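This view holds just a subset of the chains, kept in their places.
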Amino acid sequence: MSFPADMPIREQRRLAILSFLVIAAVAAIAAFVGVLALNGGTHAGAQTVREYSLEIVPADINYGGGNVWHAWTYKLAGTETGTVPGPTLTATVGEKLVVHVKNNLPHVHSFHTHLSNYSLENDGSQMNVISGIGAGAMIPPGGSYTYEFDLTEPGLAFYHDHSGDGGGTISANIHQGLYGAIIVKAKDEPAVRDEVIFMGEIGSETEGKEIPTYIMNGRGVPGGEHGLEHLFHEKGYDAVAAQLGVTVPVIAAKVGEEMHVHVINIGDVIHSFHAHSVTHLSTGTLDGANWSAQVLPLAPGQSDTLQFTFTHPGLWLFHCHVVQHADAGMIGIFNITQ
Amino acid sequence: MSFPADMPIREQRRLAILSFLVIAAVAAIAAFVGVLALNGGTHAGAQTVREYSLEIVPADINYGGGNVWHAWTYKLAGTETGTVPGPTLTATVGEKLVVHVKNNLPHVHSFHTHLSNYSLENDGSQMNVISGIGAGAMIPPGGSYTYEFDLTEPGLAFYHDHSGDGGGTISANIHQGLYGAIIVKAKDEPAVRDEVIFMGEIGSETEGKEIPTYIMNGRGVPGGEHGLEHLFHEKGYDAVAAQLGVTVPVIAAKVGEEMHVHVINIGDVIHSFHAHSVTHLSTGTLDGANWSAQVLPLAPGQSDTLQFTFTHPGLWLFHCHVVQHADAGMIGIFNITQ
């Protein structure tokens, strides 16, 4: 669908949804006719199907010195180990996203997304069980389920567990590591480098005394920036370098390289995101405008896509601007070179 | 006032306020002349007056099983019982909103709004008492006061108590239930279904052991979504259904039906709002754009109007995305049918 250039976004969105409803109604009639005639199953026709297979598995996140998080993760089938966050799922508006999920953990888990305009069978919540529609979307230990989404809206979304089984709260299960990003591209969107940063609280299943309270992409370094400086004074540069990629997430890029940095607060407390020296253009919320003073606010569940183009080389900090959270470990580095 | 279509909103707003100032100045002169000539009182002229009568009264919110909140409420005069939130006041730009408030509680209370461009006599705050201007706007027990507002700006606003009498803090009085919504329509705004959702913390005057900490429109179900699923497994669907409308707020709507969902955080801690399967178009903040990943951030006092059009039938959860708050009871259901 294409709109006049001067039509307000709001009107475009409204028409897009109305038009989707008409298409859905026509498709429903066609499907019904199909069932009557042939019971022929689903036909994707010209629609591209984007398929992913995930497994819910345990995975250890190691911080060195005997400090380990026994996390729960979504692992891409065929890969060795799970990660926090889980794999980023990428697709384009108009495509069908199909996600096969196998639960290898000893409790019920699910795959709930923040996409929109999907049917109840693909919700992955308690309503599947209570309504009896798509009850298998709350996957028992050892079980599998396939979730399907007709992608109607571009932008960032994310997925996470929606089960309270095991820990007794949904919150506890998510914090144990069961989350990942979904990036839905617009049809004509130019290719760009995507980076995903999840901020949140660490899960409960940890071992060791130097465990970060707050994490970014699963990592954290108690003492934060001042701790790294202290380490430098005590043991030199190599000791700091040994933390990079282990307790401190690092993103390497070039001066002038455009990145879309997708930042998500998956935790239960307020966070905010600040990177040094780079303009924080918001393409996910503010239609390309700037977050005042380069700080992205992140209520629990809030997210945004920032368009970043560094103009100067350097080791540029990014961190939570709840400064106590940065002090507690919620820091990372953009390593920008010419 | 009508502006060229290509004039930036910011300029339109600025001109609208300047123009209002000119009108106000002319009106002040006219009023002065009127007083000199006839002492003829106020003349509304062609202006529509939108009038509401409210009473501040106690009201019990019952959660079953001996769990009760002895709330304080704004009740529409002539109705049986008070509710949390209080009645939604609706009017249109250009109208005069007149609200008569009678205080039937044993402490001072007031009616403070988040409208703009009103005079001090209608503030309902401590400044009325300290300045001596409109001192009666802090209403003593048994007293009454009439607040008036020339409506100059469309959009969502809300009202709440601004007195610290009784509880000793303004916060405590608001949390006891003294709040409600005001919806000011633009002059040419098409009719649409409006729904209001207040999120916040429950007040202090409660009885029973299963009282929700966090509530949406006065309701909450400890255990949240997982609690409902547990109830379903233990006692079946009817036990869950018995909670709907009692501890779990329910909004029924049709596929394709456009709603404006006005969500307000009236509490003192961060909340965020997420509804399953529906695109979160922000018409109150983001000019029709989408909240990234369908999560509306809600700092204390923050609000927004979301344009919702569900595309699929289902029992669709809405909840605070501070997931611990949802686990503690801050959940509701959109019951969407064909």
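Going by the order they are written in, the chains are A and B; count residues from 1 in each one.
One rule holds for everything that comes next: contacts are C-beta pairs under 8 Å (C-beta built on N, C-alpha and C of every residue); 3 or more make two chains touch, one makes a residue touch a chain.
Note that the structure is predicted; figures quoted are calculated from it, not measured.
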Legend entry - Entire complex copy count, 2 subunits given: 3
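One rule holds in what follows: only the chains that are shown with their structure count from here on.
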Inset, instruction - Determine the centre-to-centre distance between chain A and chain B, using the mean Cα coordinates as centres, and give it in whole Å. - result: 33
Inset, instruction - Quick one: which bits of chain B touch chain A in the complex? Just the residue numbers, please. - result: 224-229, 232-233, 237, 240, 255-256, 258, 270-272, 274, 276-281, 283, 286-295, 297-299, 307, 309, 311-317, 321-327, 333
Legend entry - chain B-touching residues of chain A, taken from the complex the two chains share: 8-11, 13-14, 17-18, 20-21, 24, 112, 114, 116-120, 123, 125-127, 129-131, 133, 138, 152-153, 155-158, 162-165, 168-171, 174, 264, 268-270, 284-287, 297-305
